[in-house]
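Notes follow the structure.
In this view, the complex is presented without one of its protein chains, the others remaining in place.
Let's turn to chain A:
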Amino acid sequence: MTLTQHDIDQEIAARHAAYEQRLADGGPVEHQPRRDYAPYRSSMLRHPQQPPVTIDVGKDPELVELSSPAFGERDITEIDNDLTRQHDGEPIGERITVSGRLLDRDGRPVRGQLVEIWQANSAGRYAHQREQHDAPLDPNFTGVGRTLTDDDGHYRFTTVQPGPYPWRQHVNAWRPAHIHFSLFGTAFTQRLVTQMYFPSDPLFPYDPIIQSVTDDAARQRLVATYDHSLSVPEFSMGYHWDIVLDGPHATWIEEGR
């Protein structure tokens, strides 16, 4: 049977209603997506059915996971954070500047840590071998960037506005425009891979991936804000997006050092 957008819309609505009911019954605010979110079909055979085992940090002396890989200047080059300068010519599209801070849950900056991004080009096509979307590749755009956060946790990328793209999960399935982000904290437990979206995208209600975050406020934290002060005169539109890493125990371990 053909899976339609209407089918997916109903499943999304049902899961949203179920979350509202859990909240009404005194359940906790859910800041993260559920691992088994059926409207996103790929999750069905890939999510664990057993709950994760909680590590008792007091009993476990090894604490390997409470430290983190560290990256340095030798790991990146100067133009890695400018996706418009990685080829001989300029990529097609609206240039954007994306900047913000990487913070821990207590609001402290995560310093000198690696931020990686990847995205589709302005036509909604990835420079990836298995990509099947019939939109033009841009010979001047790979769509991959890296940078290290500064002492205040700031990162900054120059790129082009990615296009939305179709993805075939169901008939007329489209992903809202997004930039994929990969982040490290001060503990391996804080490791985060996520996606940044753009303000007021009309595709949000139809997309089961962003809707997997059923809490409205949490989902809003995936959306950047337009920031005129980040726009570069005669050059680019500015977007601001701060990222806050989870990881409760990393905090007090750091303070104990």
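By our rule, a contact is a pair of C-beta atoms (placed from the backbone, for glycine too) under 8 Å apart; a residue touches a chain by one contact, two chains touch by 3 or more; residues count from 1.
Throughout what follows, contacts and distances are computed from a predicted model.
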Listed names "Acyl-CoA dehydrogenase", "Protocatechuate 3,4-dioxygenase subunit alpha", "tRNA N6-adenosine threonylcarbamoyltransferase" or "Heme chaperone HemW", with the criterion being the UniProt name of the chain not displayed: "Protocatechuate 3,4-dioxygenase subunit alpha"
Omitted-chain contact residue, chosen from A:Leu3, A:Ala17, A:Ala70 or A:Val232: A:Ala70
Selected residue (touches chain absent from view) among A:His16, A:Arg34 or A:Arg85: A:Arg34
Among A:Thr4, A:Gln21 or A:Ser42, the residue in touch with the chain that has been omitted: A:Ser42
Residue, one of A:Ala123, A:Ala218 or A:Met237, that touches the chain absent here: A:Ala218
Hidden partner chain, touching residue among A:Leu23, A:Ile92, A:Leu203 or A:Val244: A:Val244
Contact set of chain A toward the excluded chain (per top definition): 31-35, 37, 40, 42-50, 52-57, 59-60, 62-72, 74-76, 105, 114, 116-118, 120, 126-131, 142-144, 146, 180, 182, 187-189, 191-195, 209-210, 212-213, 217-219, 221-222, 242-249
